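Data block below; observations after.
Complex shown without one protein chain; remaining protein chains in place.
Labels A, B and C are assigned to the chains in the order they are written; within every chain, residues are numbered from 1.
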Amino acid sequence: MLQYYGECAIVSYFSAMPGNTIGQSLVLTTYGESHGTQIGGILDGMPAGIDINLDLVQLALDRRRPGQSHLTTERNEEDKVTFHSGLFEGKTTGTPIAFSIPNKDQRSKDYGQLKDVYRPSHADYTYDTKYGHRDYRGGGRSSARETACRVVAGALAAQILPQISVKAWVSAVGPIALKVPTADLDLDGIDAHPTRCPHPETAGKMEAYIEQCRSEKDSTGGVITAVALGVPVGLGEPVFDKLQADLAKALMSINAVKGFEIGSGFAAAEMRGSAHNDAITEDFRTATNHAGGVVGGLSNGAPIEVRVAFKPVATIGKEQNTVDKDGKATVLAAKGRHDPCVVPRAVPIVEAMIQLVLADHYLRNLKYTR
Amino acid sequence: MLQYYGECAIVSYFSAMPGNTIGQSLVLTTYGESHGTQIGGILDGMPAGIDINLDLVQLALDRRRPGQSHLTTERNEEDKVTFHSGLFEGKTTGTPIAFSIPNKDQRSKDYGQLKDVYRPSHADYTYDTKYGHRDYRGGGRSSARETACRVVAGALAAQILPQISVKAWVSAVGPIALKVPTADLDLDGIDAHPTRCPHPETAGKMEAYIEQCRSEKDSTGGVITAVALGVPVGLGEPVFDKLQADLAKALMSINAVKGFEIGSGFAAAEMRGSAHNDAITEDFRTATNHAGGVVGGLSNGAPIEVRVAFKPVATIGKEQNTVDKDGKATVLAAKGRHDPCVVPRAVPIVEAMIQLVLADHYLRNLKYTR
Amino acid sequence: MLQYYGECAIVSYFSAMPGNTIGQSLVLTTYGESHGTQIGGILDGMPAGIDINLDLVQLALDRRRPGQSHLTTERNEEDKVTFHSGLFEGKTTGTPIAFSIPNKDQRSKDYGQLKDVYRPSHADYTYDTKYGHRDYRGGGRSSARETACRVVAGALAAQILPQISVKAWVSAVGPIALKVPTADLDLDGIDAHPTRCPHPETAGKMEAYIEQCRSEKDSTGGVITAVALGVPVGLGEPVFDKLQADLAKALMSINAVKGFEIGSGFAAAEMRGSAHNDAITEDFRTATNHAGGVVGGLSNGAPIEVRVAFKPVATIGKEQNTVDKDGKATVLAAKGRHDPCVVPRAVPIVEAMIQLVLADHYLRNLKYTR
Partner (left out) sequence: MLQYYGECAIVSYFSAMPGNTIGQSLVLTTYGESHGTQIGGILDGMPAGIDINLDLVQLALDRRRPGQSHLTTERNEEDKVTFHSGLFEGKTTGTPIAFSIPNKDQRSKDYGQLKDVYRPSHADYTYDTKYGHRDYRGGGRSSARETACRVVAGALAAQILPQISVKAWVSAVGPIALKVPTADLDLDGIDAHPTRCPHPETAGKMEAYIEQCRSEKDSTGGVITAVALGVPVGLGEPVFDKLQADLAKALMSINAVKGFEIGSGFAAAEMRGSAHNDAITEDFRTATNHAGGVVGGLSNGAPIEVRVAFKPVATIGKEQNTVDKDGKATVLAAKGRHDPCVVPRAVPIVEAMIQLVLADHYLRNLKYTR
């Protein structure tokens, strides 16, 4: 234990909130509270000389922003990203790319009712216990607003890998599940419907279900499926940094995610080896893709396919039993503007985390190749 | 790009296999190929002065070893761990704990048939492509033998946290699923049956199914469920290092794992917020535990509950279509001794990875608390 | 090596410039080019609930800024730092502290002459070779302007450790060396003279020498000495992360530094053990401090004392022989406003790096202590 010369005492602190960094060769660090003046980040490790289309970055951000359709929260936040370094005349310079997004529409008064109440399935109580305070105005760092920075970084990372295409879409909303095989979907039509489900009939049912949840002051969960096409053979490492492990960490770090599958996922547990194994064909491809594009922790060149489960939004208008800061029972019916279903807006976040992981492993892997 | 004075040329290499390290405050690095002389590891960051019961470590290892029951591979490897540093008179000294396990039963001849063939759903082709070679005798670093080192480290990590109890069990084998709620299971009886399913009736059915798969030269997948009891409030960080994200990475890094869920998992996607939210009671606990013990990325004091899906073992005796190194079609019927179902032996591995993640976050979290 | 399905080619890049991060528990990442719109950084890992005096941060920055005295460059950059996150009502919240400093006075025209010339003892040629470009307007990331961000972070870090006092001063300028023992210096009077030498007579001679160098269109090197008082016993780790090793890395990462000493430094090489050993007294202190406050890699409670050597500024008005981008011999006499001697302005940078290392090790060390 520390001991001092003289009279000095050891100072005791509440915890910090580290863990704001992800990636190894391509490293994203984010900052900013939901109700501060801005959020932002630094993306370090971008190779020099890459052409960057900033419109693609803003476009990704627009797909995540609140108020983009009648299905999302009514908050109309126009998220405009500004870049402060690392870019010159349309190209990366190799230096860290810093960026920020102002927080514009901060209606703090909406949150007054939450000052002394611990919301069910929120981290209010754990924050007070661990950090000695919490930001009742909107979650501080635990707010999903932080994910806007991930979208910016993912859209930059994607431009390292023009040969790889990452597409995510909504494959379930509550009990409404998309039953069509991936190969039969029009992945260019994902944004055609505000639900981001590329199957119009299912999308219509999802929309109706979301509207019903909203009208009942309730919320619903959902599932996002994503594929990455054009991934080279050999991304990932054989032991702890298996590609599926790093994808799982990245995607499970998105707010409200409760489950992750790659390839056959939980269905694999019910299968026989003779049915699950992907036969190798004479071009070193596979006849099926139960593996979801990863074997032994390394990409095998087949499409990477993952599924991510989101729980329903915890903040709802319906009355719920809870307690206040003193542990006294109370009833909470949340005011304010909240999405009844986050999955349509979470699609670009899922894409961004996959893009970051693939670009990171791509750059890690280039290390010794010439 | 690098440039030299004089005549020197840049040397070109095949890739290394980094990523042999996990953890931040409690750091495990493993080494060793399945068919080398030994495997082992270094566990760095163990605080000084902790009582260590080495019998508990060997016990955990015995639960993972091949040949422990009629359900597993016939290889009878007696895995004996030796410690080389970091322990003195039954206590940790704070220095790195190094350990090794000899590889005894290396019947390389069993693997001769695999020298020139790429096995379906194995990483043979990706290894050859990325590293310029592969260890056809048993996978080298991609072999599940590496997980013996994780079990050693997990059993050490668990002794930092005597107040936390981590229990894993087999909850599904192929189509045979355990339907009994966790609260009604006898978690002290997990090892009573070789399947490690703590419900005798279901365990019997699982056993019969595994035997059937073996007799048909086939294999089956399965699911392991795990709980951690006694976890303090506040483990985890709010952004990328959410507790569920680090658990997901650790568990998805186990060979053959294809899916991960925490709490309600994929079922959450079908639920309404009003049904999913865990009401907070007057003792700051929760009436239900759909969260699985984690809110906002931090433990909330409720039991942490996760589920992990394992695909069926890829190496089977049945004939499969594949190709050789030259891409020529061939048929493979694997010889050698392989488990028809790995989940009973994977139970201590799942426990170990959870123990490592919890101990790591516990030590990270102690940082500023006094 | 990477191999692709289909037609995709591997893209080849120039290097990135990673390594913009320092620290383990208290982590600083900086960004920004000398001639971009702003520079800034993120300081992650500040415990929650610490009182922060922002005036002390600006004060430290003012001590580093150009144009603060007649001895420094004539550029009068008013460096005003703005904070974007991590602070609320005068206290840290535990979240990352992001900050930025606008670049105001960018007279790029001064640099036009350097576009095609490789300056002696600058990294122009190595940058062009490694990154495929360089920022001739002022060095980009290699510019000492980046150190302003270190000063901000150091002044924040210092407020974790109010019991520790870090003081640096100029102890040599060219051949003019301060011969007075540290114990006899008035360390509160460092800023009384623009040279930041706390001995008025020596300071006067240094000032005259710097003016002479300027008048001769030349520059001079110098030495900064620093002490840290009130450091608790036990900071540092015994092997690679010895306290002196991390101090050396931090201080040698400052532009223009060519040497580092702790305690007796190079003089120790000439001494006998019987003369060098610091006898331990009955209060567990030491009678002398040749160790400079660190034994076995750990602080022993005595003052930490280090010395840092700065080379003369490379950009001078005098004519020098060099080559242009095509390797053709040319003569360069640099225009623009450059310090003839950087050590007076480097004093707060040295203090900042020491504060960052001590705070980082302090937080690392608190891990298991209660």
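In this text, a contact is a pair of C-beta atoms (placed from the backbone, for glycine too) under 8 Å apart; a residue touches a chain by one contact, two chains touch by 3 or more.
No experiment lies behind these values; they were computed from the predicted model shown.
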Of C:A148, C:L298, C:V350 or C:L363, the residue in touch with the unshown chain: C:L298
Candidate in contact with the missing chain, chosen from C:H70, C:K115 or C:K258: C:K258
Contact partner of the left-out chain, one of B:A16, B:L187 or B:A287: B:A16
Interface residues of subunit C (partner: the chain not displayed): 10, 12-22, 30, 118, 120-123, 125-127, 129-130, 139-142, 146, 172, 174-175, 213, 218-223, 233-234, 237-242, 244-253, 255, 257-266, 268-284, 286-287, 290-292, 295-300, 307, 309-316, 318, 320-323, 327-329, 364-365, 367-370
Contacts of subunit B with the absent chain, listed as residue ranges: 1-6, 8-11, 13-18, 20-21, 25, 27, 29-33, 36-40, 42, 44-50, 84-86, 88, 93-98, 100, 131-133, 135, 140-141, 160-163, 230, 232-235, 285, 301-302, 363, 365-366, 369
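Rule of thumb we're sticking to: only the chains that are shown with their structure count from here on.
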Gap in Å, rounded to a whole number, between the CA centres of subunit B and subunit A: 25
Sites on subunit A at which at least two other chains make contact: 10, 13-18, 20-21, 30, 140-141, 233-234, 365, 369
